[in-house]
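The other protein chains are all here in position, but one chain of the complex has been omitted.
On to chain A.
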Amino acid sequence: MAGFLQQIIEGLGAGAIYASLALALVLIYQFTGIVNFAQGEMAMFSTYIAWQFTAGGMPFWLALVLTLAVSFAGGMLIERVLIRPVEGAHELTVVIVSVGLFIFVNAAAGWIWTFLIKDFPNPFPGGAIEAGGLTVGFSTLGILLVVGAVMGLLYLLFQHTKIGLGMRAVATNPESARLVGIRVGWTLALGWGLAATVGAVSGILVAPLLFLEPNMMSGVLIYAFAAATLGGFDSPAGAVAGGLIVGVAETLAGAYAGFIGSDLKIGVPLVIILGVLLVRPQGLFGRAAVERV
């Protein structure tokens, strides 16, 4: 039994990582109605910026603040320069642009920092809490706490601020939003900036565990998509719940379903995506899009 509970705890730890990136995906979808395939690579690039700061001798927390600021500005810049020209174009066009961005950011990081792996300082202490035969690492707890806090902040932003209201309006109906005086362009840029910031948090959380290299986030991104699909692309709480469920399901499948083992583990998120899309396309926590005609 202790072994089973331990697997669940480890699954939650892995799930928190997926949830953190899923939050960024959900955020950008909320703001702009598009799915950003480059989210993971942008997070990886932000992590490299943080690494560069700390490698220069800067204290971790100052580097963190600076990185978040740089990521926010960078995200807005990407929206202004790359996404604005295809705004309003077919969804496929935007998807292609984000895939192109994925490849470009990955190659750029390799070019600047090489493909050699780098260690990244862990902001959380190394120990673990042990109780009743179970072990919970401080870093697992730390990641869960940070992800929970980010989720809470996003919820407040979406539901209880004027910016959140404006951005929900933009995502629902850009034309009407513009007519009531919302600056649609800036709202979209704000969305990209915020998503890049949340992505940076995600990258900085996972880098101490996975080691920093240009392909660090590509595996995580697949699981994050599964998490966002499961929880609903328009719900931060859903993304976190989805991430945790995916993490636990994947860990348990790998440990107990003998025929799946470690080989087929990667198939678990795919099965989850497919199942959710068939049964409940809006996700567990998402709302079905209703349009008045």
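Convention: contacts are C-beta pairs under 8 Å (C-beta built on N, C-alpha and C of every residue); 3 or more make two chains touch, one makes a residue touch a chain; residues count from 1.
One rule holds for everything that comes next: contacts and distances are computed from a predicted model.
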Hidden chain of the complex, named as in its UniProt record, picked from "ATP synthase subunit a", "N-methylhydantoinase B", "Lipoprotein" or "ABC transporter substrate-binding protein": "ABC transporter substrate-binding protein"
Hidden partner chain, touching residue among A:214, A:242 or A:283: A:214
Residues belonging to chain A that touch the chain removed from view: 3, 6-7, 10, 14, 17, 110, 114-119, 126, 137, 206, 209-211, 213-216, 218-220, 222-223, 250-251, 254-255, 261-263, 265-266
